[in-house]
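With one protein chain held back, the other chains of the complex are shown just where they sit.
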Amino acid sequence: MTRYSAWAVLKAGFSGQKNWDRQWRDPEPQKRYDVVIVGAGLHGLATAYYLAKNHGLRNIAVLEKGWLGGGNAGRNTTIVRSNYMMPGNRQFYEHSLKLWENLSHELNYNVMFSQRYHVSLFHSPAARDAAARRYNTMRLTDSDGELWDLATLKTNIPHLNYNNARFPIIGAAVQKRAGNARHDAVAWGYARGADGYGVDIIQNCEVTGVTRVDGQVTALETSRGRIEAGKVGFAVAGNTSRLWQMAGLGRLPIESHKLQAFVSEPLKPLLDHVVVFGVGGAHFYISQSDKGGMVFGGDLDWYKSYAQRGNLPIVQDVAECATSILPCLGRVRLLRHWSGVMDMSMDGSAFICKTPLDNLYLNAGWNYGGFKASPASGWYFADLIANDRPDPVIANLDLDRFRRGVIIDERGAGPDPKLHG
Amino acid sequence: MSARRQTSGGRIDREQHIRFTWDGRPMQGYPGDSLASALLAANEKVLGRSFKYHRPRGVMSAGVEESGAMVTVGSGVRRDPNVKATMQELYPGLAASGQNAWPSVRFDLGAVNGLFSRFFAAGFYYKTFMGIPPFEWFSKGTGLWMKYEKIIRRAAGMGEASRLPDPDVYDHAHAFCDLLVVGSGPAGLQAALTAAQAGFEVWLVEQDCELGGELLSHADDRLERQRVELVAELEKAGVRIMTRTTVFGLYDYGTAGLLERVTDHLAKPPAYLPRQRFWTLRARHTIVATGALERGIAFGNNDLPGVMNVSAGRSYLNRYAVLGGEQIVVATNNDSAYAAAAELAGAGARVSLLDARANIDGSLLEIAGDAGVSLHTAAAPLDATGSAAISGLEVAAASASGWRSESRIACDLLLVSGGWSPVVHLASHRGVKPVWNADNACFVTPEIGEPIQVAGSAAGIWNTDACFDSGAAAGVQAVKALGGKARAKSMPAIGGWSNPILPVYEIRDPARKTKAIVDPQHDVTADDIRLAHREGFVSVEHLKRYTTLGMATDGGKVGNIIGLALMAEALGVDIPAVGTTTFRPPYTPVAIGALKGRNVGEHFRPLRRTPMHDWNLAQGATMTMAGLWHRPWYFARAGETISEAYVRETGTTRATVGLCDVTSLGKIAVQGPDATEFLNRIYSNPFAKLPIGKARYGIMLRDDGIVMDDGTTWRLSESDYFMTTTTAHAGKVMVWLEELLQTRWPDLRVHVTSVSEQWAGSAVAGPSSRAVLEACVEDPSVMGNEVFPFMGVIETTLNGGIPCRIARISFSGEMAYEAYVPADYTGAMMDLLWNEAQKHDGCLYGLEALGAMRIEKGHVTGAELDGRVSIDDAGLGKMAAENKSFIGSAMRNRPELLREDRPRLVGIKPVDRGEKFNAGAILCAADKVSGMGEGWITAVTHSPALGHWIGLGFVSGGHQAWEGTTLVAADPVRKGNIDVEVVSPHMYDPGGERMHG
Partner (left out) sequence: MIRINCPFCGPRDHSEFTYGGDASIVYPALDAPMDDWHDAIFLRENPCGMQSETWHHVNGCRMWLVVERDTMTHEIRSVRPAHQGNAAVMSAAGDKS
């Protein structure tokens, strides 16, 4: 595997780009693997990578029904932050952020993680106090976080709507180490890294059946043949229930909902930070990609859907939010909008856990928050699979937590998946 | 070697002159010109620069697929970057300028990037910029990357958007129709007429300013007559004709998103018109007659200004009377270019035609011969040459071993036709994957399982007359689907050329090194496609994302097919095996401002005001936001600060009486024979035996046992209850009650009605509250303590006959009442009460004072009940009945919810009474001021009663667990750490004696 560097790019320029080889192989599936991960999204690929790197496992396959990184990996709005407050989330997302900070070097692939501040606006003293609780918790747990008053916010982002907002901005909660990254690069970086360790990434390979004997999964039936597995991990956010039912396991605390995302025409730098707001029942986030497009989004469509395309009412809602905080966006043109399918869970938090089958492991329920979680998700899922027990950090990210009464509900919205967006 | 305006012809109005500026230079055109045609006529060749290499760009097309002439129109607040000059109608005073270049598009220093293009291949930035070159040294963290990023961001982006608020107004309109016809070319015109004449309501939507589609670019009198007649008949038939309107997306259930450009073509838009209008149109049936776009061929320097597609050359000649060059080369692989070549020769240019095919039939030879076009078969463009614009062309000839460089011709305009791509985007929005038609080398739309049909060139029908027929056939199918009667017409076959197209996507001679551009905005080259293949990015999605092919503002209309073809060639498969990307809405970019309609600024969300709003303001209230409501915050008297005001308000209320607007609380009438049973199921505390004429504070849990809301419910009669909820949850509780009654307990005979808007309410609190009310009711005897005890309810009349219901309930903790009247009587009630209250030296109080009083009393609000707190956490465990089941009763006993060390409601006081702390501080054990802490502070006030800061919050185990211990309120984001003690939350009048008066 060629090491990437400016030197390599220079050499390639002189050789007519002939010295690059495939970033990952396209192997034929073997008959059997020690570990099979279903889903070559960010979480599945990261898991395979860490299984190889942290745990020395080699006989691993990642099965992907389409093309790797083609699901939510390539559709999200790329925000990376760790401003989670609930026990069970706080350490997890902080670990993830720390992995992000060195990810390009870890993978020798520029994932373009830009720590350009996550700025979360608030519009009332009560909201400021609620933000203070969250960001104080962050500061006390080895992370960064601060509050900006209106004057500071105006100095940093002068072109927000300070004049005729329905909900006047009074300040913002800021995490400076947060920002955004290039989503495809993360998928490709993990893929190349895992492949470099000998992980087989098998694309166009859809799991069509799960064979069980007693309390174990013995094999997966796929569109490219039967594959036996020592251990199996599911990492197929959006389609988790379908695979779960293929394994004969019944129901889950998950509903599939679609989330729309939007990008504008590319512009010279217009916004240097990630800006987020939520007030009056609205929810909105925006940043600018390095190519220049404004990338933004808002709420779920609210009805369950597996269709990766959205309807107009949300388009209008998001446009209203966009122009209400950045009035200059009125003339900026929307270039494309699309959607992805989310695993929305009953408390808005994820599952990285064992299952009723001894050798089947689940990684699911990421709601809106999957992208930023990718490195830690892979890290802990790999650890769980390799050691067959969850690390204390993820001890409560299991399917049984509802039975126990553990509530990891950042929103306080209760057991209704659509409310956790 | 230049373009010129013809002395006659074209659809321009030569009587009027339009003055405009380009990069500050004065120019002239005519009504009917686009900005592109006017600039072409003025021989302006270089109009833009490409994204990556800053290569010069000129006009490449005459339509929405334009990828070269991207300009900025306007300045200041109305600056519009990334405008396609081909789609901008010329108007007097239009000021356009080049973008993405410095100092100008004609001479751009950014072109230096092009010198390094060999290093800037697709995806190169993933392989570097991580550390210090050459080997990415000192690579830790993101600091170095972010330095590189600053430079990259400045180089990226095309135009520059204004940071000033968009001053324009946009509308969102709604409509319904039977049939939506998208596109007004021959097929669309005919389809619309067919359906309209059958009596259906038809919308014909055209993105251009005039109807006709490709008919506008023909020089054929017959076709023009046909067009004019059709348009007249359409108007007569009452078709709703929308020009300058793009159907940008097709959504579920026949919903279409339309963007109507109302004033973008006007020099002085009238103030009463919106700039643009977004339509949500619901159509029972849709016909997509969106035509086809001509694509080019990849060859050396095919992006030079002066290279455009053949139909553009034709359109500029026939529609705009601009002959684009004197020495024109037309390069093609299909029949469609011949008519254009002949017309250009007829207009006076010297025209050579290169046909990549070796064998063509006599009809084409005749067309070329008659027009004096110099025809070369088995020939194709290999490499265009010229510095800022094309001046010559190296031509290749087909040989047994592929294309070989053969000769050179001088040329100042090169028109290329590599084939036609039906515009399949709208079907793609519906998730329909197009199918490859090898005979015509294009994707077409298969059967769509919805009432949507494709007609005309959008269906791969090339011949204009056949397009009319296909429109009629589609119209007939629509009529039948809509329930009308019509005689079926057969749909013409796909295709229509007399000679087959020769699939040609790239002309490359291995012996010559040429740079062929596939995506002209992003500078994606043919070599980039091969690089992507080499690195394993072989699926169309990976290809697109890795090379950025098709991700520019033209949405891949120009380059996608070529990219697919090159990848197919590299893989050794057919094009359909590579696949096709999903096209997403909008078809062409849409201003975000248009999509939001009028819900802007203050109108982003509704504002809710109580009927007491104006009265409060008149009394000097300062308002604050509570959700969507405005509520009084405090009533400052002359010169008072907020602190002085609320302290006075609290003191006065406690000393005598205070009035407070509580109208925003939710109010729900719960009525019916089973109302009691219903309430008993949804409240955690017992309601089965609430006597008539009494009220009870109730707590509602969610199904999962967590507190949802609290309020007070009054029993007015056997089966009539008046429920109040918190302001914030009024809507949610109403929905919840309706859900329970309609979906879970349909057998309960209960009806719920939201009466929040119907009743206005005021708290009357303090020792003199009874006296005040006695003076305001017609019959003072109803106020006696025996007949109206604590938690009692009466329905009575205020002076003047105002119907009123009063409950003796207290949130403030004082002896208090809440009096409600029908909303129309608000003013009258408040005048009465206030008049009387003033006799007792009373006051009006707002949320700040109310907050201070409730914090002193330890009463919870939404600040504490945050959706994660159980009834025991809130210190209200006694309100969970032991002897009945209710919503949440099962789940509230889950093990984690019963733990002793859960955070419980406490009061907080600073150890040093002179200190202050904030809500949002984390409560930590004194020896461990880090980690998740032991609790948090939810609300604070400077207590009027106690004379120092106090707070409410939660601490693990409750205050009993921390008896005599000092905790730390840690607040790193604001002021730092303060030593505190936690106490019972009932910090004032803990026995509740004041309420019982």
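Points to keep in mind about this one:
Each chain carries a letter (A and B) given by its place in the written order, and its residues are counted from 1.
Here, a contact is a pair of C-beta atoms (placed from the backbone, for glycine too) under 8 Å apart; a residue touches a chain by one contact, two chains touch by 3 or more.
Everything numeric here is computed off the predicted structure, so don't read it as measured data.
Within the entire complex, contacts from the absent chain reach the displayed chains A, B.
Across B:S405, B:N437 or B:S889, the residue that sits in touch with the chain not pictured is B:S889.
When you scan A:Q115, A:S289, A:N311 or A:S349 for touch with the missing chain, the hit is A:N311.
The omitted chain makes contact with just one of the residues B:D252, B:D361 or B:E778: B:D252. Interface with the hidden chain, as seen from chain B, comprises residues 251-255, 280, 282, 673, 681, 703-704, 735, 738-739, 741-744, 746-747, 749, 885-887, 889-891, 893-894.
Residues of chain A that touch the chain left out of the display are 239, 241-242, 245, 250-256, 302-307, 311-313, 346, 402-403, 415-418.
We adopt the following convention: only the chains that are shown with their structure count from here on.
Considering their complex, residues 4-10, 12-14, 16-18, 20-26, 66-67, 69-70, 74, 87, 90, 101-102, 104-105, 108-110, 112-116, 123-124, 126, 128-133, 135-137, 139-141, 145-147, 158-159, 161, 163-167, 173, 182, 184-185, 188-189, 203, 264-270, 280-282, 288, 290-292, 307, 309, 311-312, 315-316, 319-324, 327-338, 402-407, 409, 411-415 of chain A touch chain B.
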